[in-house]
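A single protein chain has been omitted from the complex, and every remaining protein chain is retained in its original position.
Entry: chain A
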Amino acid sequence: MSHAPHQTHDFRAGIDAGLHDTTLRANFRRAMDGLMTKRAKQFEDPQEWTRLRALGQEIRQRALSKLPDLLERLEENCTRNGIHVHWAEDVAQANAIILGILQQRGITTVVKGKSMVSEEMHLNAFLGGHGIRALEADLGEYIIQLAGQMPCHIVMPAIHLNKTQIADLFADKLGTSPDGQDAEALTAIAREKLREEFRTAGAGISGVNFPVAETGTLCLIENEGNGRMVTTVPPVHIAVTGIEKVVENLEDVTPLLRLLTRSATGQPITTYVNMISGPRRGADQDGPQEVHLVLIDFGRSRVYADPETRQTLQCIRCAACMNHCPVYVRVGGHAYGGVYPGPIGKILTPQLNGLAEYPDHPSASSLCNACVEVCPVKIPIAQMLVRLRNEKAGKGTGAVQDAGSGGSLLEDAAWKAWATTYSSPLAYRVASAAMTAVGNALPASAPLLKAWTSVRTKPRFAAQSLHRTLKEMGVADE
């Protein structure tokens, strides 16, 4: 897919801002601790967890292995159900499709359910530029739309803000009192504002959790009822989703739902599970008159083409990886820049948008594997980060966009010298003797040591290596 050159995202500036904002750090820590505890309670039986996530992985891998076929069947069955299916290769196409649907019907106001794909499209801003008002109806999205921000988390977009900050925001934007507002009162304010919008909007736009190929059903889960309203009250419903999300049949949905809601929010199931199978029919009392499904690519085909990177597309967007990430909890979601933050963002964003635009994403991980441990569909996130590091250095297969863009002759030479030393016993013996003899004389301001010693003392070389010590002890060398 063609790709317009973008500005490099300054992850380091974002990290810096996140790390030094003590309120933000406290908000994330409190929220992530809560989410980790709730999730852990849902998976107390390790055998059930092992069995269920193996099933989840199998379902997603099977769907991906027949993706072209499943997409054809999805289109066929959706069409049979009266759902209009559209295909978009890039953001411009997807936005044009949606704009066309709205303009043809003279629609000027839409309400939206939560959709990360619509964030990829910058849909709200695009529609706004064409005189169409798009209002977010998910409470978290509603809050950040008021604040003029991007989501900082893919499930809980406003999790970086605490109650006081939200009360102040509502006071500023909606004129409500900033004092004495608890979560319930704040929710009531938003609900009242949104109710009228649902009634009068010309169209509802939503995402999809699982489009089902066999039946042409769009499965959408949520907790607030806003998804139900967005997809049933306005006369037109437009669903947008990535091509990778499709699953084969209805039986596949149940285990994925059990994994998704428990991993995401620690709920056995969400308050609402919507199974959308077309527009209002004959005697139906409610439902939209038209349903559209926009299937988007946006770089996914490229990720799909390589068997290793394809595993990225198994993601069911539960956010457990970011909830458990020691980097995410400290820098916050906005530091990542792209639409998807946290570990999944670190592997997905550079693949969709290019390593040149997101050069720091692959390295911003200690490879602690906390994400890998909780991923409900077993995406090898750490392995993928290593793969992206290879690709960035120009040492991979070149399958990832902007492969080689982070190559450094100096680094290449350093690793070559390292390998020469460490793969030859003689060279290693000479080098280690030198390091134990004079290594401690290196000043703390030496290039790599400087970063290390900013908060730590200098590591001290031992006076004598293990090799020499064991030789002197007479330990067998065979």
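Convention: a residue touches a chain if its C-beta (ideal position, glycine included) is under 8 Å from a C-beta of that chain, and two chains touch if they have at least 3 such contacts; residues count from 1.
Definition applied: contacts and distances are computed from a predicted model.
K.L.:
Which one, "ABC transporter domain-containing protein", "Y-family DNA polymerase", "L-lactate dehydrogenase complex protein LldE" or "Electron transfer flavoprotein subunit beta", is the UniProt name for the chain you do not see?
P.N.:
Choosing among "ABC transporter domain-containing protein", "Y-family DNA polymerase", "L-lactate dehydrogenase complex protein LldE" or "Electron transfer flavoprotein subunit beta", the correct UniProt name is "L-lactate dehydrogenase complex protein LldE".
K.L.:
Touching the absent chain in the whole complex: find that residue among A:H237, A:R302 or A:K392.
P.N.:
Spelled out, the listed residue whose C-beta touches the missing chain is A:K392.
K.L.:
Out of A:C78, A:V331 or A:V377, point to the residue that touches the absent chain in the complete complex.
P.N.:
Hidden-chain contact among the options goes to A:V331.
K.L.:
Quick one: say which of A:N226, A:T241, A:T261 or A:S365 touches the chain that got left out.
P.N.:
Residue touching the absent chain, from the options given: A:S365.
K.L.:
Provide the residue numbers of chain A that touch the chain removed from this figure.
P.N.:
With respect to the unshown chain, the touching residues of chain A are 15-16, 19, 326-327, 330-331, 360, 362-370, 372-373, 383, 386, 389-393, 395, 411-412, 415-416, 418-419, 422-425, 428, 432, 435-436, 439, 448, 451-462, 464-467, 469-471, 473, 475-478.
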